[in-house]
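One protein chain is absent from this view; the other protein chains keep their places.
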Amino acid sequence: MSEYLVLLVSTALVNNVVMVRFLGLCPFMGVSKRIDGAIGMGLATSFVIVLAASLSWILEHWLLVPLGLSYLRLLTFILVIAAVVQFTEAAMRKIAPDLYQMLGIYLPLIATNCSVLGLPLINMQEGHGFVTAIVYDFGSALGFTLAMLVFAGLRERLALVRVPHAFSGAPIAFILASQMSLAFMGFSGLNFK
Amino acid sequence: MGFIERFLHTLSEPRWGVHPDDRKRPAADAPLRLLPMPKRLYIPLQQHVGQPARSVVLVGQRVLKGQLIAEPQGRISAPVHASTSGTVFMIGDITAPHPSGLAFAAIGLEPDGIDASAESAVPADPFALPPAEITRLIAAAGIVGLGGATFPSAVKLALGQRSGVATLIVNGGECEPYLSCDDRVMRDAAPAVVDGVRLMMHAIGAREALVGIEANKPEAIVAMRKAAAPFAAIRICPVPARYPMGSDRQLIQTLTGKEVPSDCRAADVGVIVNNVSTANAVHRAVRLGEPLIRRIVTINGGAIWQPGNVMVPVGTLVSDLLAFAGVKSEPERLVMGGPMMGTVLPHASVPIVKGTAGILALNAEEIAESEPGACIRCGNCTRACPAGLLPLEMAARIRAGDLPGAEAFGLSDCIGCGCCAYICPAHLPLVQYFNHAKGELSTQERTRLRNDAAKRLAAERAGRLEREALEKSAAAARRKAERNAAKAAEAARASPAVPTTQHAEKNTAALVETSS
Amino acid sequence: MFAAVASLALLGAALGFGLGIAARRFAVESDSLVDALVAMMPGSNCGQCGQAGCAEAARLIAEGTAPVTSCPPGGKALASALAAKLGIPLDLSTVADQEPRIASIAEDICIGCCRCIKVCPTDAVIGAAKQIHAVIREACTGCGACIERCPTEAATLQPLPATVSHWVWPKPDVPAYPAPALAN
Partner (left out) sequence: MNDLPLASTPASSPHAKTADAVPRIMLTVAATLVPATLFAFWLYGWPAIFVWLITVGSAVLGEAVCVRLAGRPVARTVGDGSALLTGWLLALSLPPWAPWWIGAVGGLFSTIVGKQVFGGLGCNLFNPAMVARVFLLVSFPVQMTVWVTPLPITAPTAPGFHDGLLVVLNGIPKLDAVSSASLLGFAKTELSRGVDLMHALAGTGAPTSSLAGARAGSLGETATLLIAAGGFILLARRLITWHISLAMLIGLAVPAAVAHAADPGRYLDPASHLLSGGAVLGAFYIATDYVTSPNTDLGQLIYGLGCGLLTYVIRTWGGYPEGVAFAVLLMNAATPVIDRYVRPRILGRDRRGAPLDPATQRVKS
């Protein structure tokens, strides 16, 4: 049990998918202008990540490996991810139309979020068992949501100050992200032995 | 004072508010003076919250002191009376005591120097009258809240009576620095104030009255205690001297522990707040039959020779009062009211109104104006805000143009007391941000209402056009049917072919049906 | 080879089937967005946006073809409300709240032609043929439709007079980094 907890913390903080692995930067920069949208995006992506990764694991271990079709791994995963994103989009349009409006184009773009494809691939690479894989993905998703939330909070505050003309917009957002990344470096080497 | 006591004292102090240098003395200790009748008076028609009064006199008409010169219109309004006897020489615009320097309507009165009063009847025992009658007398005297809010007192008392208010709170806080007119009223006319309080209690049906007086006015507390001694229902309660103790919500909370919900009035929690000067005015109106035509005004500030309190007829120009008190140096800023919430005056040719508690002629050193810097988020404003708001967050949003965001932070709960802007080390004009946003939001609200009305009108017009079109086509169909019928009748007369006629009639009927 | 094709096809079919069920389960009846936007528009169909009416403008705004700032009578308030509804960023500084104005008809020039009465979207002009027309202040939206129609230029838009009760404190001007002046 405690090893899962450690895994959760280390994926959420120490190896934060955005701040340390630099995956999923597109929504991180794109949908972080407001906290509401960022939380929505974080949760939607988390949902997709966990669902897609568990489906991928099942397919990999019960379909591709037994049939010797491991070379189809990438193709299969992309197929699964696309379907899950479609499903999320349809569900969100019905359940949370405001959020659906707010996320706009970034919602279907979850399909191209590299963390969504990256995490199942890392799972296979590291040879995680099913439960470990789920915990690993859940922790990463948590880390993604956390990074989105914190960054959106910072950007909301940044919107209230007058940034010098030369830096306003994307440049200051990247500087901000770099400073946040500096802060997350404090977790590097974190080891609960 | 020992350390422990000081610590306990600090604990018992309210956590909100600021403690500006009060600068009330020596003006508060100078005896009350009487302003000689000015050459001309300009009595505004709107000296209260609500609808402006409507003039009932004509240019050239002679009026007596206390005579009604403008009657109230609408539910929330107050009449205006002549401050002295004389001749109306104009009814028109004069610069309002308002930062904008815009004009508003006033009646110009040229005093004749006789100061002849109009006749007025005084009830022998007002406590024998029904409460509504007292309220009527107060309404007829044109009394408004003299603490600065200028809400018509009769409307407030009637509301208190309707909501079954048990506690009358009398506001003798006078927390604004420099001002001492309420202090002077309590010191000089404590029995009159107490009588006014009793009359208002009678009008509301209140069981008790709590008179809150800031602890920095010991003379007033002594005088009021003495005057109120015979009446067990009236309690004199010293309150800590801390700005804005004189704000009604803060005073209610300090005296009764009740918190007025933000979307409610004080009457909803069983409390009504009235100023001590209002109580004095009620006493004069009911006992002496004198409407509200003069008031005590504090004239103070570094640019004044003889600061003090002066009895001033309503409608006197500020310049007359300044001339009376003497101006040492050209004042850097003229303010009507206190330094914390008062309004800057565009110039001295503006009339003193019923709600004018003070005129301050401040010099540069008192204003301590300096260029605003950047907010360092020190949080002093948050700690000072008596409403528990986050002024820095609201101001940042207003600056960025996000008015709904500022509203979400509680802009509507801001009372504009100025604690935040006073304490701000970056000297940000926070109050101006909030006033700007409140004004913009109410303009937007007005626009929205206007648009809604336009939408309704447009819909009505569309409906009307449709109706007209239908009526037109119906009329056309009818005419056509009549023509057809006539033709058919003619044809029938020519040749008796019965079925055709029947057919035509059926057609006509169908046409009429569809068009109706 | 066959296994690969079959398994991918099967997988695709299964996922497609699931999506089909989801689509039916989460079907959204109509585009409620346009209706919501129509309700927010001023509704006077004044035509200042260049569209046929408020409903058309709302449809275009919902589509994203027209900017949220395209409604002059709605001003900043409407623009920010629309932007919030659509979840798009908005630079309010580009929206100028037009000064509230209302039409007025110069009595000495009016010939009583009734043309303005016919075009007024809110029936704010009263009068009859050969009679001088007048504008009801409360009903006029300042859309300017009558101005274009008036053959004698008797109808003009006048700013509402500033009053003490409608005056708004100007926004404080606290300088920060100024936008750089254009080089050359």
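Each chain carries a letter (A, B and C) given by its place in the written order, and its residues are counted from 1.
The criterion applied here is as follows: a residue touches a chain if its C-beta (ideal position, glycine included) is under 8 Å from a C-beta of that chain, and two chains touch if they have at least 3 such contacts.
Since we're looking at a predicted model, the values are computed, not measured.
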Residue among B:66, B:212, B:386 or B:401 touching the omitted chain: B:386
Which one touches the absent chain: A:29, A:109, A:134 or A:161? A:161
Where the unshown chain meets chain B, residue by residue: 18, 20-21, 99-102, 177, 249, 253, 256-264, 268-270, 333, 335, 339-344, 346, 360, 362, 366-370, 373-380, 382, 386-390, 392-393, 409-410, 413, 416, 418, 421-427, 429, 431-432, 435, 443
Where the unshown chain meets chain A, residue by residue: 35, 149-151, 153-154, 156-158, 161-164, 167, 172, 175-176, 179-180, 182-193
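We adopt the following convention: only the chains that are shown with their structure count from here on.
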Can you check which chain pair, B-C or A-B, has more C-beta pairs in contact? B-C
Just the number, please: Cα centre separation of chain A and chain C in whole Å. 38
Centre distance in Å when chain A and chain B are each reduced to the mean of their C-alpha atoms: 56
At least two other chains touched by the same residue of chain C: list those residues. 176
By the touch rule stated above, which residues of chain A touch at least two different other chains? 161
If you look only at chain B, which of its residues touch chain C in the complex? 96, 98-100, 102-104, 372, 374, 398-399, 401, 403-404, 428-429, 432-433, 435-436, 439-440, 443-444, 446-448, 450-451, 453-455, 457-461, 464
Report the residues of chain A in contact with chain B in the complex, numbered from low to high. 159-161
In their shared complex, at which residues does chain B touch chain A? 396-397, 399-400, 402
